[in-house]
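What you see is the complex with one protein chain gone and the rest in place.
Coming up: subunit A.
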(Lines give C-alpha, C1' and ligand atoms only; values in the text may rest on other atoms or scores of the structure.)
Protein backbone atom coordinates (compact mmCIF):
# COMPACT_ATOMS: atom_id res chain seq x y z
CA UNK A 1 0.00 0.00 0.00
CA UNK A 2 1.34 3.38 -0.97
CA UNK A 3 -0.03 6.47 0.73
CA UNK A 4 -0.89 9.09 -1.89
CA UNK A 5 -0.40 12.51 -0.28
CA UNK A 6 -2.01 15.29 -2.28
CA UNK A 7 -2.62 18.84 -1.15
CA UNK A 8 -6.14 20.17 -0.86
CA UNK A 9 -5.46 22.60 -3.74
CA UNK A 10 -4.66 19.79 -6.17
CA UNK A 11 -7.72 17.81 -5.13
CA UNK A 12 -9.97 20.77 -5.72
CA UNK A 13 -8.91 21.06 -9.37
CA UNK A 14 -11.33 18.23 -10.18
CA UNK A 15 -13.28 19.69 -13.15
CA UNK A 16 -16.59 18.00 -12.44
CA UNK A 17 -16.87 19.55 -8.98
CA UNK A 18 -17.43 23.10 -10.25
CA UNK A 19 -21.02 24.16 -10.80
CA UNK A 20 -22.69 25.06 -14.10
CA UNK A 21 -20.76 27.36 -16.43
CA UNK A 22 -21.01 31.01 -15.51
CA UNK A 23 -22.26 33.18 -18.34
CA UNK A 24 -20.88 36.67 -18.10
CA UNK A 25 -22.68 39.59 -19.67
CA UNK A 26 -19.94 39.99 -22.28
CA UNK A 27 -20.29 36.35 -23.29
CA UNK A 28 -24.07 36.65 -23.73
CA UNK A 29 -23.66 39.86 -25.72
CA UNK A 30 -21.17 38.17 -28.06
CA UNK A 31 -23.56 35.25 -28.52
CA UNK A 32 -26.37 37.65 -29.47
CA UNK A 33 -24.16 39.35 -32.06
CA UNK A 34 -23.16 36.00 -33.55
CA UNK A 35 -26.80 34.93 -33.65
CA UNK A 36 -27.87 38.06 -35.54
CA UNK A 37 -25.01 37.66 -38.03
CA UNK A 38 -25.84 33.99 -38.53
CA UNK A 39 -29.49 34.89 -39.09
CA UNK A 40 -28.52 37.17 -42.00
CA UNK A 41 -26.22 34.53 -43.52
CA UNK A 42 -29.00 31.97 -43.30
CA UNK A 43 -31.44 34.35 -45.01
CA UNK A 44 -28.92 34.89 -47.82
CA UNK A 45 -28.45 31.15 -48.20
CA UNK A 46 -32.20 30.55 -48.46
CA UNK A 47 -32.52 33.43 -50.93
CA UNK A 48 -34.84 35.45 -48.65
CA UNK A 49 -34.74 39.03 -47.42
CA UNK A 50 -32.40 39.31 -44.35
CA UNK A 51 -34.46 42.18 -42.88
CA UNK A 52 -37.76 40.27 -42.62
CA UNK A 53 -36.45 36.87 -41.52
CA UNK A 54 -38.55 35.71 -38.54
CA UNK A 55 -37.89 32.91 -36.03
CA UNK A 56 -40.34 30.63 -37.82
CA UNK A 57 -38.39 31.06 -41.06
CA UNK A 58 -35.19 30.23 -39.18
CA UNK A 59 -36.76 27.03 -37.80
CA UNK A 60 -37.97 26.00 -41.24
CA UNK A 61 -34.58 26.72 -42.80
CA UNK A 62 -32.71 24.70 -40.18
CA UNK A 63 -35.13 21.79 -40.55
CA UNK A 64 -34.51 21.90 -44.33
CA UNK A 65 -30.72 22.23 -44.19
CA UNK A 66 -30.12 19.76 -41.34
CA UNK A 67 -32.75 17.02 -41.58
CA UNK A 68 -32.59 14.90 -38.47
CA UNK A 69 -34.18 11.50 -37.80
CA UNK A 70 -33.93 11.84 -34.01
CA UNK A 71 -37.14 11.35 -32.09
CA UNK A 72 -36.52 13.80 -29.23
CA UNK A 73 -37.26 17.38 -30.34
CA UNK A 74 -34.68 18.75 -27.90
CA UNK A 75 -31.86 16.72 -29.52
CA UNK A 76 -32.38 18.16 -33.03
CA UNK A 77 -30.28 21.11 -34.28
CA UNK A 78 -31.77 24.39 -33.12
CA UNK A 79 -30.98 28.06 -33.76
CA UNK A 80 -32.68 30.37 -31.29
CA UNK A 81 -31.98 33.71 -29.61
CA UNK A 82 -29.33 33.25 -26.84
CA UNK A 83 -31.70 34.46 -24.11
CA UNK A 84 -33.87 31.41 -24.80
CA UNK A 85 -30.97 28.96 -24.80
CA UNK A 86 -28.78 30.10 -21.90
CA UNK A 87 -30.60 29.88 -18.56
CA UNK A 88 -31.31 33.18 -16.82
CA UNK A 89 -28.75 34.02 -14.17
CA UNK A 90 -29.77 35.80 -10.99
CA UNK A 91 -29.18 39.51 -11.49
CA UNK A 92 -25.82 40.37 -9.97
CA UNK A 93 -26.18 42.79 -7.12
CA UNK A 94 -22.68 44.19 -7.08
CA UNK A 95 -20.73 46.36 -9.48
CA UNK A 96 -17.56 45.63 -11.41
CA UNK A 97 -15.30 46.40 -8.46
CA UNK A 98 -17.29 43.96 -6.33
CA UNK A 99 -19.02 46.54 -4.11
CA UNK A 100 -22.71 45.71 -3.61
CA UNK A 101 -25.25 48.36 -4.63
CA UNK A 102 -27.52 48.22 -1.58
CA UNK A 103 -26.13 49.27 1.81
CA UNK A 104 -27.90 46.38 3.58
CA UNK A 105 -26.74 43.75 1.11
CA UNK A 106 -24.76 41.77 3.70
CA UNK A 107 -27.85 41.13 5.85
CA UNK A 108 -29.25 38.70 3.29
CA UNK A 109 -32.76 40.19 3.17
CA UNK A 110 -31.95 43.65 1.89
CA UNK A 111 -35.40 44.80 0.70
CA UNK A 112 -37.18 43.65 3.85
CA UNK A 113 -34.66 45.24 6.22
CA UNK A 114 -34.56 48.48 4.22
CA UNK A 115 -38.36 48.58 4.48
CA UNK A 116 -38.12 48.15 8.26
CA UNK A 117 -35.47 50.87 8.35
CA UNK A 118 -37.69 53.31 6.41
CA UNK A 119 -40.76 52.56 8.51
CA UNK A 120 -38.79 53.10 11.72
CA UNK A 121 -37.53 56.40 10.32
CA UNK A 122 -41.15 57.50 9.73
CA UNK A 123 -41.95 56.50 13.32
CA UNK A 124 -39.08 58.64 14.63
CA UNK A 125 -40.27 61.57 12.46
CA UNK A 126 -43.76 61.32 13.91
CA UNK A 127 -42.38 61.20 17.46
CA UNK A 128 -40.20 64.25 16.79
CA UNK A 129 -43.19 66.15 15.40
CA UNK A 130 -45.22 65.13 18.44
CA UNK A 131 -42.46 66.42 20.76
CA UNK A 132 -42.42 69.74 18.89
CA UNK A 133 -46.17 70.12 19.27
CA UNK A 134 -45.96 69.32 22.98
CA UNK A 135 -43.13 71.84 23.40
CA UNK A 136 -45.30 74.52 21.79
CA UNK A 137 -48.30 73.46 23.92
CA UNK A 138 -50.40 72.80 20.83
CA UNK A 139 -53.12 70.15 21.01
CA UNK A 140 -52.37 66.79 19.38
CA UNK A 141 -54.75 65.67 16.64
CA UNK A 142 -57.15 63.10 18.01
CA UNK A 143 -58.92 62.11 14.76
CA UNK A 144 -59.40 58.38 14.79
CA UNK A 145 -58.33 56.81 11.53
CA UNK A 146 -61.12 54.58 10.22
CA UNK A 147 -59.60 51.09 10.47
CA UNK A 148 -62.86 49.27 9.75
CA UNK A 149 -62.71 49.65 5.98
CA UNK A 150 -59.04 48.82 5.46
CA UNK A 151 -56.73 45.89 5.93
CA UNK A 152 -52.94 45.49 5.84
CA UNK A 153 -51.18 43.78 2.91
CA UNK A 154 -51.03 39.99 3.13
CA UNK A 155 -47.72 38.13 3.30
CA UNK A 156 -47.92 37.11 -0.36
CA UNK A 157 -48.61 40.68 -1.48
CA UNK A 158 -45.63 41.87 0.59
CA UNK A 159 -43.42 39.21 -1.02
CA UNK A 160 -44.50 40.42 -4.46
CA UNK A 161 -43.75 44.01 -3.47
CA UNK A 162 -40.26 43.21 -2.12
CA UNK A 163 -39.38 40.53 -4.74
CA UNK A 164 -37.89 38.30 -2.08
CA UNK A 165 -39.14 35.70 0.41
CA UNK A 166 -40.55 36.97 3.72
CA UNK A 167 -40.94 34.61 6.68
CA UNK A 168 -44.00 34.61 8.97
CA UNK A 169 -42.11 36.17 11.92
CA UNK A 170 -40.71 38.95 9.75
CA UNK A 171 -44.17 39.68 8.34
CA UNK A 172 -45.78 39.83 11.78
CA UNK A 173 -42.98 42.13 13.02
CA UNK A 174 -43.56 44.47 10.09
CA UNK A 175 -47.31 44.57 10.73
CA UNK A 176 -46.70 45.28 14.44
CA UNK A 177 -44.42 48.17 13.50
CA UNK A 178 -47.07 49.59 11.16
CA UNK A 179 -49.72 49.30 13.85
CA UNK A 180 -47.42 51.07 16.30
CA UNK A 181 -46.93 53.86 13.76
CA UNK A 182 -50.66 54.20 13.17
CA UNK A 183 -51.44 54.23 16.91
CA UNK A 184 -49.50 57.49 17.45
CA UNK A 185 -51.68 60.61 17.53
CA UNK A 186 -49.76 62.56 14.89
CA UNK A 187 -49.59 59.70 12.39
CA UNK A 188 -51.49 61.76 9.82
CA UNK A 189 -48.19 63.23 8.61
CA UNK A 190 -47.12 59.87 7.19
CA UNK A 191 -50.58 59.03 5.81
CA UNK A 192 -49.25 58.66 2.28
CA UNK A 193 -46.60 56.17 3.35
CA UNK A 194 -49.10 54.11 5.36
CA UNK A 195 -51.53 53.99 2.44
CA UNK A 196 -48.94 52.05 0.45
CA UNK A 197 -49.43 49.14 2.82
CA UNK A 198 -53.17 49.24 3.45
CA UNK A 199 -55.96 48.10 1.19
CA UNK A 200 -59.64 48.99 1.10
CA UNK A 201 -62.04 46.25 2.11
CA UNK A 202 -65.54 46.64 0.67
CA UNK A 203 -67.87 46.71 3.64
CA UNK A 204 -70.40 43.95 3.28
CA UNK A 205 -74.04 44.93 3.37
CA UNK A 206 -75.02 44.16 6.91
CA UNK A 207 -78.38 45.83 7.07
CA UNK A 208 -81.09 44.30 4.98
CA UNK A 209 -83.11 47.05 3.32
CA UNK A 210 -86.80 46.74 4.16
CA UNK A 211 -88.84 47.89 1.17
CA UNK A 212 -91.40 50.60 1.78
CA UNK A 213 -95.13 50.02 1.36
CA UNK A 214 -96.60 50.34 -2.14
CA UNK A 215 -100.13 51.56 -2.89
CA UNK A 216 -102.39 50.17 -5.63
CA UNK A 217 -105.23 51.98 -7.53
CA UNK A 218 -107.77 51.59 -4.74
CA UNK A 219 -105.36 53.22 -2.18
CA UNK A 220 -104.77 49.99 -0.31
CA UNK A 221 -101.22 49.46 0.98
CA UNK A 222 -99.53 46.23 -0.08
CA UNK A 223 -96.12 44.62 -0.03
CA UNK A 224 -94.47 41.65 -1.78
CA UNK A 225 -92.13 38.95 -0.54
CA UNK A 226 -90.35 35.91 -1.98
CA UNK A 227 -89.54 32.64 -0.30
CA UNK A 228 -88.04 29.21 -1.09
CA UNK A 229 -88.04 25.88 0.71
CA UNK A 230 -86.47 22.66 -0.67
CA UNK A 231 -87.45 22.99 -4.38
CA UNK A 232 -90.58 25.12 -3.99
CA UNK A 233 -90.48 28.86 -4.66
CA UNK A 234 -93.29 31.26 -3.79
CA UNK A 235 -94.17 34.94 -4.12
CA UNK A 236 -96.70 36.52 -1.76
CA UNK A 237 -98.51 39.89 -1.93
CA UNK A 238 -99.94 40.99 1.41
CA UNK A 239 -102.69 43.66 1.30
CA UNK A 240 -103.69 45.91 4.19
CA UNK A 241 -107.25 46.46 5.43
CA UNK A 242 -108.21 42.89 4.72
CA UNK A 243 -110.38 40.19 6.19
CA UNK A 244 -107.82 37.36 6.46
CA UNK A 245 -108.59 35.83 3.03
CA UNK A 246 -105.62 33.86 1.59
CA UNK A 247 -105.49 32.72 -2.06
CA UNK A 248 -102.83 30.37 -3.48
CA UNK A 249 -102.43 30.08 -7.27
CA UNK A 250 -105.99 31.41 -7.60
CA UNK A 251 -107.34 28.73 -5.25
CA UNK A 252 -108.51 29.28 -1.67
CA UNK A 253 -106.22 27.74 0.96
CA UNK A 254 -108.89 25.44 2.32
CA UNK A 255 -108.97 23.69 -1.06
CA UNK A 256 -105.27 23.99 -1.90
CA UNK A 257 -103.96 22.78 1.47
CA UNK A 258 -106.44 20.16 2.83
CA UNK A 259 -104.06 19.28 5.68
CA UNK A 260 -104.30 21.41 8.85
CA UNK A 261 -100.51 21.45 9.37
CA UNK A 262 -99.89 23.34 6.10
CA UNK A 263 -102.58 25.94 6.88
CA UNK A 264 -101.05 26.46 10.34
CA UNK A 265 -97.69 27.11 8.71
CA UNK A 266 -99.26 29.76 6.46
CA UNK A 267 -100.96 31.54 9.36
CA UNK A 268 -97.94 31.44 11.73
CA UNK A 269 -96.42 34.85 10.73
CA UNK A 270 -99.81 36.57 11.14
CA UNK A 271 -100.49 34.83 14.43
CA UNK A 272 -97.02 35.80 15.73
CA UNK A 273 -97.68 39.48 14.98
CA UNK A 274 -101.29 39.32 16.12
CA UNK A 275 -102.64 40.45 12.73
CA UNK A 276 -104.75 37.44 11.76
CA UNK A 277 -107.87 39.11 10.48
CA UNK A 278 -106.20 42.32 9.28
CA UNK A 279 -104.40 41.28 6.07
CA UNK A 280 -105.35 39.67 2.75
CA UNK A 281 -102.81 37.55 0.89
CA UNK A 282 -102.45 36.47 -2.75
CA UNK A 283 -99.64 34.02 -3.48
CA UNK A 284 -98.21 32.01 -6.35
CA UNK A 285 -96.16 28.90 -5.68
CA UNK A 286 -94.49 26.25 -7.86
CA UNK A 287 -92.27 23.21 -7.34
CA UNK A 288 -91.72 20.97 -4.34
CA UNK A 289 -94.33 19.05 -2.37
CA UNK A 290 -97.16 20.20 -0.12
CA UNK A 291 -95.09 20.80 2.99
CA UNK A 292 -92.27 22.61 1.17
CA UNK A 293 -94.80 24.83 -0.68
CA UNK A 294 -96.34 25.75 2.65
CA UNK A 295 -92.92 26.59 4.09
CA UNK A 296 -92.05 28.71 1.01
CA UNK A 297 -95.26 30.73 1.30
CA UNK A 298 -94.65 31.19 5.04
CA UNK A 299 -91.21 32.72 4.37
CA UNK A 300 -92.59 34.91 1.54
CA UNK A 301 -95.43 36.27 3.68
CA UNK A 302 -93.08 36.95 6.63
CA UNK A 303 -90.76 38.93 4.32
CA UNK A 304 -93.74 40.89 2.98
CA UNK A 305 -94.99 41.67 6.49
CA UNK A 306 -91.67 43.35 7.40
CA UNK A 307 -92.84 46.52 5.62
CA UNK A 308 -95.98 46.79 7.77
CA UNK A 309 -94.24 46.35 11.08
CA UNK A 310 -91.79 48.22 13.42
CA UNK A 311 -88.06 47.38 13.53
CA UNK A 312 -88.36 45.83 16.95
CA UNK A 313 -91.01 43.42 15.73
CA UNK A 314 -88.85 42.60 12.68
CA UNK A 315 -86.07 41.65 15.13
CA UNK A 316 -88.56 39.47 17.06
CA UNK A 317 -89.58 37.77 13.81
CA UNK A 318 -85.94 37.16 12.93
CA UNK A 319 -85.29 35.62 16.32
CA UNK A 320 -88.39 33.44 15.95
CA UNK A 321 -86.88 32.08 12.74
CA UNK A 322 -89.58 33.39 10.43
CA UNK A 323 -87.19 35.31 8.18
CA UNK A 324 -84.47 32.67 7.79
CA UNK A 325 -84.24 30.61 4.63
CA UNK A 326 -84.29 26.92 5.54
CA UNK A 327 -81.08 25.52 4.00
CA UNK A 328 -82.06 21.85 4.27
CA UNK A 329 -82.28 20.14 0.86
CA UNK A 330 -82.31 16.52 -0.19
CA UNK A 331 -78.84 15.00 0.27
CA UNK A 332 -77.45 13.14 -2.72
CA UNK A 333 -76.99 9.39 -2.88
CA UNK A 334 -73.36 8.22 -2.72
CA UNK A 335 -71.86 5.32 -4.71
CA UNK A 336 -71.30 2.18 -2.64
CA UNK A 337 -74.23 3.07 -0.41
CA UNK A 338 -77.93 2.54 -0.82
CA UNK A 339 -78.97 6.09 0.08
CA UNK A 340 -77.34 9.29 1.34
CA UNK A 341 -76.50 7.67 4.69
CA UNK A 342 -77.84 4.10 4.55
CA UNK A 343 -75.16 1.53 3.73
CA UNK A 344 -75.83 -1.82 2.08
CA UNK A 345 -76.75 -4.68 4.39
CA UNK A 346 -73.58 -6.06 5.97
CA UNK A 347 -73.33 -9.81 5.67
CA UNK A 348 -70.89 -11.54 7.91
CA UNK A 349 -70.17 -14.27 5.33
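Just so we're on the same page, a contact is a pair of C-beta atoms (placed from the backbone, for glycine too) under 8 Å apart; a residue touches a chain by one contact, two chains touch by 3 or more; residues count from 1.
As a convention for this text, contacts and distances are computed from a predicted model.
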One chain isn't displayed here; going by UniProt, is it "Alpha-methylacyl-CoA racemase", "Translation initiation factor eIF2B subunit beta", "Small ribosomal subunit protein uS2m" or "pantothenate kinase"?
"Small ribosomal subunit protein uS2m"
Filtering A:27, A:66, A:103 or A:215 for touch with the omitted chain leaves A:103
Residue among A:53, A:113 or A:316 touching the omitted chain:
A:113
For subunit A, residues in touch with the removed chain:
19, 22, 90, 92-94, 97-100, 103-109, 113, 117, 120-121, 124
